[in-house]
Every structure is written in C-alpha cells, then in structure tokens.
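One chain of protein is taken out of this complex; the other chains stay put.
Order of writing sets the labels: A and B. Residues in every chain begin at 1.
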Amino acid sequence: MRRRNAFWFLALLVAALAFTVAACGGDDDDDDGGGNGAAATGDVEPLPASSCQGLEYKGEGEPDVLIASDLPMQGSSRTQTVQMVQAIRFILDQREWKAGDHNIAFQVCDDATAQAAKWDSGKCSQNAQAYAANESVVGIIGTFNSGCAAIVIPVLNQAPNGGVAMVSPANTWPCLTVGAGCEKSEPDKYYPTGKRNYARVVPYDAFQAAIMADFMKEQGVKSLFVLNDKEAYGLAVATLTRNAAEANGIKIAGFTAWDPKAASYESLMRRVSQSGADALFLGGLIDENGAQLIKDKVAVLGPNDGKVKLFAPDGFTQQSTIDESGVENARGMYMSVAGVPVEKLTGEGKEFVTAFRKQLGGKPVDPYAAYGAQATSVLLDAIEASDGSRASVIENLFKVEVDNGILGTFSFNENGDVHQGKGVVIQYTMYVADKELEVEKELTPRQELAEASLGEN
Amino acid sequence: MLVGLIVVWLLVNFFKDPSEFAAVFLIGLTNGTVYGLVAIGYTLVYGILQLINFAHGDVFALSGLVSFTVLVDWLGVTPADSTAVAVGGILFTLVVVMAVFATVNVTIEFVAYRRLRHAPRLAALITAIGMSFIVQNVGLALYDVDFRSASGLIPRTNVFEIGDVSYTWNKFMVILITVPVLVLLTWFVASTRHGKAMRATAQDRDAAAMLGINVNRTISVTFALAGALAAVGGVLFLTQFNMRYDTGFELGLIAFTAAVLGGIGNLTGAVLGATLIGLIQAFNEGLAWHAPGSDWTRSIVFGILIAILVFRPEGLLGERTPEGA
Partner (left out) sequence: MAREQRATGGGGGRAALLARTTLERLRSRAFLLVAIGLLLFYPSYVDSAQDLELMGEFFPSLNSMVIMIVFTMMAVGLNIVVGYAGLLDLGYVAFYAAGAYTAAWFASLQFEQVTFHFGAVGVSEDLPGIHISIWLVLLLAALFTTVVGIMIGLPTLRLRGDYLAIVTLGFGEIIPQFVRNGDSIAGFDLTHGTFGISPIDSPGFGSTLNDTFGLPESYRQATNAQELFFWTAVVLLLFTVFCSVRLRDSRLGRAWIAIREDETAAAAMGVPLMRTKTWAYALGAFFGGIAGAYYASFKSGAFPADFYFNISIFLLCMVILGGIGSVWGVIVGGMVLGWLNVEGLATIGSKVNEATGIDFEVPKYQFGIYGFIIVLMMLFRPVGLIPERRHQRELEEGVHDEPLYDATHEGN
C-alpha cells in the first residue's frame, strides 16, 4: 500500500506542477523570448530546441527575419557540416547580420539523429514543418543529403505566405530539379504548388559523371565495372556514371551493389575480374566500408596503376580513404570532387579561405565550407532584394546573379540549378591517391555528356 | 527440389569456369573458418545454458579492436616488418587478448547472467541483448566509429598455385591457427576434467551438482573458453579485414546462423555450418552465372536461419530433442 501512495503522490505532484506552469505561463509569453538572453530576438520566434540550437543574432537592433541551416550535425558528415555552419556565421558576420533593410537572425538545425548517425527522415520532416510554421523563417540553407531535401522541399513549397526559399550547398541528386532519367512525376512532385522554391550552388552529379567518363576515356578505359553501396547518393552517382561512360563509348562490364556490412569483398572482386573489366568505379561513400573494398580490389585485381584502374566519386575524396585503406592499396586510385582545392580559389574565394582559416585557428578549410558560404551569400542577396516576405525572397532568389563570388560567376536557371557558370562553380578536380591526395587534373564537364548521363525518359 | 536446383546451379558455374569456382571456393572457406571460431562460442554457451549469448558477437568485435591496440599501437608491428616478427607479434597478441577476453566473458556471465539463472529463459535472452549493446558502446567509446585493420602483415605470397587459382599465406594463416585451436578445444571438452564437467552440466545441471561438480565454476570455464575463442576470431579477423565497433553485430548474427545450421550445441556442427555459410556467401557474390548477387546476401543468410529453425531446428548434425521439435 505504501508504494502505491507514493506513486499517487508523485502523479499529483506532476499534475499540479504542470497546471501551475500552464496557468502562469500565459502572460509571460512575450517578455522572455530567447532563453539564454544573449540575443534580442525582437519579433522573431526561435525554432524549437528539439532540433535547433539557440537563436543567434550579433547585429545592431533587433532581427526581423530568420534563416536556418538544415544539416546533419551528428555522424559521419559532422566534420564537413560543422565547418559549413561556421562558414555561414562567417558570412553573416561579414555582412553584419544584415541583408538590405533586414536584420537576419540565424539558427543551426540538425537533421540527423545519433541513433542513425546520419540524416533521419523523421527529423527532416519535423524540421521542415517547424520552418513552415514559423512565419519569421524566410530561407533555409540546406540540406546536405538529397534524400532529406526530397522531404523538406515539398513541405517548404506549401508553407503559408508563398513558401520558404531553400538553397542547398550540397545536394547533388538530379531529380530534385530536373526530370530526365527520373520518375515521370519528378521533379514536379517536390513542388506541389507548381512554383519553384529551391536552388543549389553545387552542380548535380550528372556533371561529375560526365567528367568521370571523359577522364576514364582519356585513361584508356575500355570496359568498366560499376559498384554502388545501395544508398541514395551512391546508387545515383553510380547510375549516372554508368550512363555517361556508356555514352562515351566505354563498355559496361557489370553493375551491382556491395553490402557495406560484409566482411570481405574478395568474391565480389572475382566477379569483377571474370567480367574482363579494365576499370572499376565505386559509387558510394568511404564510410560504407569503402576501405575494405579498396583493399580487396588490390588483393584480387592488382594495383590501381596496373591492369584494372580504380575510380571513385567525391564520396571517397578525402584523406581518410588513404589512411583507412593503406597507402599501398590506395595508391593510383582516382577520385573526383566538385570545385577546385580551396588553396586554388581566386578573388573573393581566396579572401574567404584566408580569413576563414584564420578564424579556424589555422585548421585546414573543408571544401564544403566554401559551398556553405556561397549558399549563404546567395540567400542573403535574395533577402536583400526582397521586401522581406517569403514570396518575395523566393522570387528574388531566382534573380540572384553572382559576379566573381566565392565560387565564381553564375546565376540560376528556372530549375534552380547553376546556369551560365564561369569558374569554380562548374569545375571539377580529379585527384590521384599517393600518401596524400594529389591533384591530377582540373576538368570542365561537357554538357552533352552530362545530359546523356541522365539517361532517357 | 530447392537443393537440387542449387546443386545444378553450382555445377553449371563450376563447368563454365572451374578456376574461378575454385578461387571463390577458397575465399568462402577462409571466411567460413573465421565465422566458425565465433560460432563455436555461441554453441558452447548454448549447450550449457540454453542461452543465446547475444553479446558474444560484440565481445568478438571488441577483442579485435583491442588486439589492434596490442599489435599495432603497443608492439608497433607494421607491414614493413619481416614475416617472423609479424607472426611473433600476432601470436603474442593472441595470448594476451585471449586471456583478457576470457576474463571479460566470465565477468559478463557473473554480472549479468548468473543472477538470472532461475528466471524465465527469455529474461536471460533479453539481458544478453542489453549486454550486447553495452559491449558495442564500450567499443564505440574506446575506438570511435573508425575502421581498424592490421591486414598486410602476412605477405600475400602463394602457398600453392594451380593454373589461375592461388592460395596465399595470409589466408592460409587463418586455417593454420584455427585448426590447432579447434583440436585443442575438442581435446579439452572430450578428455579433461573440466570438459567432462561441462558435458555433464549441459546434460543435467542438478544431477551434475549432486555428483559434486561445481556448476558455477563449470559455467565460468565455459564462458572463459567462449571468450578466448572469440578473441582468436577477433585477432584473425583484424589481420584479414576492417573492423569497427559494430562489426560484431552483423558477424555475430552470421555466426549464430552458422551455429544453428550445424545444430546448436554441437561443436563440429558449428564449424561445418560456418564453412557452409562462408561458401554460400562467396558463391552468391562471386559466381557470374545467375547468382542473386550481394544485394541479397543478407536475405539469403537469414532466410537459411529461418528455414532451418522452422523445418529442422536441430540443425544438420543435431539430434532431435523434445523441445527442439
């Protein structure tokens, strides 16, 4: 009986507490906004703490509009996304948290869960609904993963007051903006209102596939085996590369998946060897057990500068690929990435990298930071030209013209893709692995090959 | 019917390209041997406690990671060292890690399972799942999410080469270490006092206790053995493949499937089952003619698990028991 009483008492206590909260909560709604009290929040309601960090505003006066970043802040992309957020803050600082007449507040939102250690569909949708419901939010910088964008875009598209603008620094899946090679309903299904609200400062992977196919041809590849990790990014880039290579006159010896949970890929490599391919493409991420794949490739098919060459997209283009698979295994492997190495940026890009590195305390600048910064300045330009309403920001987003910006010169076409680009924004770099990644070649994609890579529909 | 189809499929593949078939066979055999070491751990514990020790796979993974610390961080063995140094390093690591993980496994039993000895069987199983996550997270805390590997220590020179088929020393080493370990284990279980006590306890715990067998100690010995075997598996795995904190989950399930396939509780069965699973995986991924491919490997392995449990729960070598039916 005693324990039961204690329980009863506890329940009552909770109930009483909650009602007290409810009762006295009603009238202190407005005078106690931001929680930490550091920032004056003005009319801006902060986004919920469940996914977003506190509201940031370091400008003068009070903010009147809010932008947020939507990136996976936990798991394997964390290194990149942390720098991207810092780059966003850097641009905001540079512009004194203002865009024209508008004072911009900023929040960092996370679309990953620790459980999944990467983006989580529930979190993406939860965030999107929070942005849509908060009328101060006029723009989102994100997402990092295309799968998450597929959830967020339609919600923001239908948001009250004309939808919320979204600028992605990292989505490379074509079907978010173009229809070729996609489902019939794509990309329109992401824009239920029929009006576009999404732009990206990174070219979609058809272009990466195009330079990859050209580079392979140059290396004398005749027959290519394509592997993918069965994740959204990997499967897409593998499919595009297969199409581009085929269009470029390279025979496709095979196309299959690797299981990231498998212990060994030697039998898979035997299959590659049987196919007679003289090149292997790994469409996927190094985190999906890519290092074991590289090792087994070398064990079965010989070194990468030998009979069977090894190619991989930007999911592999990082130092950890070499470290995890061992220099002797990685040596001679070709890896591509959008843009140019950060040291090679010129003009505004160079200024950004120099100043940003100083802010990082001399740490190396991640290439994604430049894309984050570019996305931010595009969004701020759109807000500057707008009257501060959501509809107007979207309208002006598609009119933004970047002239010698961090990533060069470009504007957006009606799909929200980079258009008439000059400089870094349309360039790719091919690296070759030795002890470190070494620049092999800078490449500019051929439009017709990129189109061919999308496949027919 | 299904078996017939599989045999036909294998035969066609064999005649289309015998040397590839042989090469894939050898790959499967080596992987199967590593699975076998882990599978025996499941079988040992199950035989004596009727408990599926879920944490076993994670103990295995942690042991592999710890052996990385011993072998690479402490001893500083690198691929540049001579084979003799590498072999010496690996043997030393084996001894250390086996001792450590025998202790770890005994501790797990003492802390988590012993209290539940009279609880419903499912209670112990659920606890084992909980332990599995705890061990996995210890690995995560100590080694983070990065992959570790010590491959390349043993040179890839050939043991033998017939036509296109070659078998390398680094793979042969797995068998060279596993076979003596298994022989030792068989001898231990069949001939020593502890081994006899184990078998007696497995058959009837109460009767064993009445005959003066120290049941608690016997169970501890079993867990120590299982832990040491997991450690051997961990070291060998590390010298072949990449591993990280969650490697043990997937591999544990595969090894468990192997144990069930062979007949859980049966040592020979575990090794046989593991070899079969290794071969099935390799054939599925490596053969060119109409193989489902690696997309379906996991489904095939778990499909086998389900089919065996449903249609022949005593496994390939097990005997029918009242509760198994």
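The rule is short, and it goes like this: a residue touches a chain if its C-beta (ideal position, glycine included) is under 8 Å from a C-beta of that chain, and two chains touch if they have at least 3 such contacts.
Remember, predicted model here, so these are calculated numbers, not experimental data.
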Touching partners, among the displayed chains, of the absent chain: A, B
Absent-chain contact - pick from B:Ala22, B:Val85, B:Ala99 or B:Val138: B:Val138
Where the missing chain touches subunit B, by residue: 43-44, 47-52, 112, 115-127, 129-134, 136-138, 140-141, 189, 198-199, 201-206, 249, 253, 256, 260, 265-267, 295-296, 298-299, 302-303, 305-306, 309-310, 313, 318-319, 321-324
For subunit A, the residues touching the chain missing from this view: 7-8, 11, 15, 18, 21-22, 24-26, 28-29, 32, 35, 48-50, 74, 113-118, 120-122, 124-126, 129-130, 132-133, 147, 150-151, 154-155, 158, 160, 183-185, 189-190, 192, 230-232, 235-236
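The working rule: only the chains that are shown with their structure count from here on.
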Gap in Å, rounded to a whole number, between the CA centres of subunit B and subunit A: 40
Sites on subunit B touched by subunit A in the complex: 17, 20, 23-24, 27-28, 31, 34, 79, 145-147, 149, 151-152, 156, 237, 240-242, 247, 250-251, 281-283, 285-288, 293-295, 297-298
Subunit A to subunit B touching residues, read off their complex: 76, 117, 230, 256-259, 261-268, 270-271, 273-275, 289, 291-292, 295, 299, 320, 324, 326, 328
